[in-house]
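Here the complex is missing one protein chain, while the rest keep their positions.
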Amino acid sequence: MGSYILKRLGQSLVTVVIVVVSVFMLLRLMPNSGYFTREDYVNMDQAARTAYLRNLGVLDNPFVQLAHFAGGLMKGDLGRSISLYPRSPVSSIIAEKAPYSLCFGLASIIISMSLGLGLGVLMARHKDGFADWMGTLYVTVVRAIPSLIWLFFIQLWISGLMGWPMIFYLDRPVSWILPTISFSLAGLGWYAIWLRRFMVDEENRDYVKFATSKGLPRTRVMRGHILRNAMVVLVQYFPQQILLTIAGSLLIESLYNIPGMGGLLVSAVRQQDNPIVQTIVLLYAVLGVLGVFLGDLLMAFVDPRIKLADCSGKGA
Amino acid sequence: MKKRIAGISLVLALIALGTAGAATLDRFDGTYIAEGSSFRYFYTPTTTDQKVAANTQDGLVEQDRYSRFVPSLAESWSSNPDFTEWTFNLRKGIMWVDSKGAKTAYEITADDFVEGFRHVADPKNGIKNLSKDIRKLIFGLNNYYLDLVDIDSGKKKDITRDKALAAFEGVGVKALDKYTVTYKLNVPTPFFLSFLVMELFLPVEKDFLAQVGPDFGVGKDKLLYSGAYYISDWQRDKQIVFKANPFYWDAKTIKVKTINLQKVTDPNVTVQMFQRGELSQADLAADQVKALAGTKWAASIYSDPPAADRFSVTYWFVQNFSSSNPEWKAFINNLNFRKALSYGIDRVKLNELDDPYKPASVIRNTVIPEGQIYDEKGRDYSDYPGIKEIRAAGNYYNKAKAREYLAKALAELTDGKGNIKGVQAAKVDMKPVAEFQVDGKLPLQMLYVHFNDPTDTKRALLLKAMLEDAFGKENIDVQFGQVIDDMFAESVEPRRFDMIYDNFRFGFADPSAQLGRLITDGGINDGQYSDPEYDKLVDEAAKKYILSERYKIFAKAEALFLDRCYVIPWKMGGSVYTITKVVPFTSPKGGFGITRFKYKGMVVEKDPITVKRYEQLKAAFLKELAAVNTK
Amino acid sequence: MKNDYAQLPVGLFRPAPFDEAAAELTGYAPYSYWRSTFRTFIRNPISVGLLLVIVVFCAMGFLYPVFSNVDPNRVDLETSQWNLSPQSGHPFGTDGLGRDLWARTWHGTRTSMLLGFIIAVLDVGIGMVVGALWGYVRRLDRPMTELYNVLNNVPQPVILVLLPYILRPGFWTIIIALCSTGWIGIARFVRNKVISIRDAEYNVASRCLGTPLHRMISRNVLPYLVSVLIMEAALTIPYSIGSEVYLGFIGLGLPLDTVSLGNLVNLGKNNFMLYPYQLAWPTAIVAAITISFYIVGNRFSDASDPRNHV
Partner (left out) sequence: MTAITRGAPEGPAILEARELSIGFTLRGRRLAAVRRADLSLRQGETLAIVGESGSGKSVLAKSFLGMLDKNGRVESGSIMFQGQDLARYTSEKEWLAIRGKRIAMIFQDPMTALNPLKTVGEQIREAAALHRGLDRAASRHAVLETLARVGIGESELRYRQYPHEFSGGMRQRAVIAAAVACKPEVLICDEPTTALDVTVQAQILDLIKSLQADLGMSVLFITHDLGVVASVADRVAVMYSGQVIEEGRVDEVFYDPRCPYTWALLASLPQLGVRGEDLYSIKGTPPSAFKTIVGDAFAPRNPGALKVDFEYEPPVFQVSPSHWARTWLLDPRAPAIEAPETVRRLRERMKRRESGASAASGGGGLA
């Protein structure tokens, strides 16, 4: 088992390295002009512009830059931002921003998991009934309509209706409600629809018939057998979901002015702040593969049939 | 040039008038759109950075409510007769303050100004605002800077970097003693004070800078404060809180003790927050003004272009005289066609996109903004003969004249059968912005390049409709190209356009700030036209040191330039409607540098300022201004 | 009748001729997979209603631009014609430049639908071919799995933002950006299906009989996947339309003089306070189209699921 974990981690490392290196190379396809504004072009001559770029380190050979990045990484130094927040250490930028996304993310995961799984059970339990119908309607709306639209209306109408602030304030808990709800809605639908699907799948299995034939009440069959088994299928996705909450949401964070991670990647790419982009890509890739890995571990933990060594097959 | 001392009594009198009977607050709640890059105040790419620099640091001089240059950290100054050496005497005993508002052991001395400029002048520090103009202005600076650049690039190897840095001794910025700093310039510069209000000339404490090293300005405790406020709280991308600096040299003028700026990107949210009493001020877009019409807020919405911080900006259309589109190249080099273009563009309608109420009030037909520079008799440059008429012309749009000039142009440029003389069918390759085929026949195909954002796209569509209406679709066919972020790099520099518009800030207090870089091969001659007559006039004007003489020739040059339609100015920056609790005309004003971002002296009331009240205050202020200028 | 059997004529008690064909037929209800799928699908009024919505919007989107000569980008120089509320002549009103929202909405519908269709076809097409090979050719499994892991871990914003910069914003850029990551999910899905089918006994048998690979994939494997793929395509369309709206929001959507639903929504959103209808129409249509495709896709998948057939 130890060697299996080592092997898996090794594979994950390869994936992370490929991801980071490919994004690194992609970034170099962007024109350097992004480092200058119109004003800069008026003010600076060619020599000044070149000097500026050289000092940012973006004129170096990409492989030198990559080596530099890797070297810094070994020493725990993620570098400094070059254009978005010039000279601020990337680590401190992320340390400032990540907690916001993380807090909203975790709060929303708790809400969306508990309500979503509850809704999923309700929908599966009353399949084709009213609850199922309403749940499906909800999931359809949330998943089908572009989120920009409904998030916008939630902000506009609910904040007006309730007299809540339209944006987030750290010191006013009432302003936390809408963003948290907004964060939760899509996840809620996701949990509900998948749990329902897995439960309906499980419901047709022989062991459920047998459990019913033993005379167990439906609620107990639901809880003790169907739900439990359906959750096992779902549970492997949890770690990744939880870890990736750190990514935040561009839409929600920009609507509510939450200073989280959501827009950071997009702004950093647009401003060609390579140190930030590289760090975030690295972070997401590590969390991504780690999430899958933890998901498999968790799966092995909850499902007695799975031995860890079998997981390599599951990855396929 | 005479020294000007602030008329403190006048200020006090006005404040007394402005605030009579109204409850004032010691707190201002504002917003900002883009997070600043850092608190390294020498580098201010965003408005937020400029606000930070202006309020946390003071320079040698600043501008007052009337835009006059008044003492700040320098108590007094003098210059030699040909304006090439300027000496500033500092106030004594002013201490740097830290992010807790406590006095530090560091005194603000002449060395701090030298140190600040040393920081700016080192290319390693990437201070983009250190323009060619300034490098060429300060004695010895350009060589110092370029040497360092060459060393960094490996081009120059005969000298070490440390040695080159030591050569700063030779640059014309020096501390004569603890409280005296001098600037030695390459050319006579009577308007040098307008450079000193830029962030580049702010001081920094050498020991502190050495202590924080690369962390300078990355957090509120990674810089020292010399200005009216210090940053007491900061959350990246969320909020900046300024608190009044109790040890400020001019502490008694600070009325508002707390400035709380929140990042709000959606203008609709800003308005809502204002309505809920969460903000002291909200800028309104045209549609929002409309939305508030008929509400109780309507009485407090006004627009004051000269008060807007973008007022000294002028927008103009740039035509590409060296276009790779042969049809356009033939036409644009024809004066009649340029005049036709100028008459064909309805400035009022274009401005209506920004300001549906008073679109005519934001028209600007000149390059140099009005109300910015005055000669020794207090006469506004824009009132000089030649310029004044152009200013007064208002909207140049005239369909009949446009057609008339177009007919002339067509007669000169086409064979009467729709063929453009000397132009063959060709493929115009302006990839990636655009690529199209021209046939050498009418309609004339032109490529208008614009930003891919909602307002610019609207403007482009409107311009197309306008030109096709004025000239007829049989004569002109406007095509579009889009750029995402950077107009210059994507389109202007590689000349991938026939026409674009651009905007330029009036950088320092002399017409040469704009006119000087619009000459043949000038820094912003993006259309690549060439007019020796104009160049000669500009050259001639720059040699005059008596302002009235200088302005007279510049005015002549500008009038000629505008008459020949090398660019088509159409609007001033900053037509913004506001609803505010800030009493107007209480804080510093000025188009140059960063003074206009200062909150110093600002008075905030409990209730929004009504339009009526604003008008009263404005009338009083204009009267004072006239008195101050002609004094 | 039961008690009347005594009255039955004796003649009935004679042997009947045996018809072997009839014997075989007894087992077959008149049944065809696609007909059954179709019948189940159309039996549900909601499915039919939404399918009708799609058809109507498609028809409006594709026919209106052909039959109408109103230019959706025609600017009205008369400012009194700007921001008109819905009225005769302008059933949906006009926008801030006097452009007719009715025309813009249908042109936009066409653009967005086209975008969705092309992305769906490309995603599903590439995903299907690659997925089939991935599943069938064992040697490909390792590299493809790694490619999947990599693509899955490259944050999507990086690609969505980078590509417009590298390729410039445009119709095909969005398509490339969305397809660059979209196909791999479908490919993997197909691959998993193919593997499960590949090892099914009838295919093992077929392989033993020497059926060539391409024939097995096209005859034995793909038909099984068709219903799934149609559903994936149906669900990709609302996703693509939604992505276009999102990209517009961050300023990297289609050029703004291109009329698309995403651009209309984002422009309408800016003016929502003042001219709510400018947001209402495109929003309603985006919602109707995305919901319709989503539900129709799901219903179709239910109807076509072999497990739901007898």
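Letters are used for the chains, namely A, B and C, taken in the order the chains are written, and counting of residues starts over at 1 for each.
We take it that a residue touches a chain if its C-beta (ideal position, glycine included) is under 8 Å from a C-beta of that chain, and two chains touch if they have at least 3 such contacts.
Fair warning: this is a prediction, and the values are worked out from it, not measured in the lab.
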### Query
Which of the displayed chains are touched by the chain that has been omitted?
A, C
### Summary
Cross-chain touch to the chain not pictured, restricted to A:10, A:71 or A:224, is A:224
### Summary
Out of A:2, A:76, A:163 or A:215, the sole contact with the unshown chain comes from A:215
### Summary
Absent-chain interface residues of chain C come out as 1-2, 5, 8, 10-16, 18-20, 22-29, 36, 39-40, 43, 308-310
### Where the missing chain touches chain A, by residue
127, 205-207, 209-218, 220, 224-225, 228-229, 232, 302-305
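Keep in mind that, in the parts below, only the chains that are shown with their structure count from here on.
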### Summary
Expressed in whole Å, how far the mean CA point of chain B lies from that of chain C is 51
## Note on the structure
The distance between the C-alpha centres of chain A and chain C, rounded to whole Å, is 26
### Query
When you check chain A against every other chain, which residues touch at least two of them?
31, 34, 270
### Summary
Note: chain C residues in touch with at least two other chains are 165, 266, 272
#### Entry: Complex interface listing, chain A residues touching chain B
31, 33-34, 36-45, 47-48, 50-52, 54-56, 80, 83-89, 92-93, 96-97, 165-167, 170, 254-255, 257-259, 270
## Note on the structure
The residues of chain C that touch chain B in their complex are 73-77, 79, 96-97, 99, 164-165, 168-169, 251-252, 255-257, 266-267, 270-275
### Query
Once bound in the complex, which stretches of chain B touch chain C?
268, 287-288, 290-291, 346, 349, 352-353, 356, 432-433, 452-454, 457-458, 460-462, 464-466, 469, 480, 482, 484-485
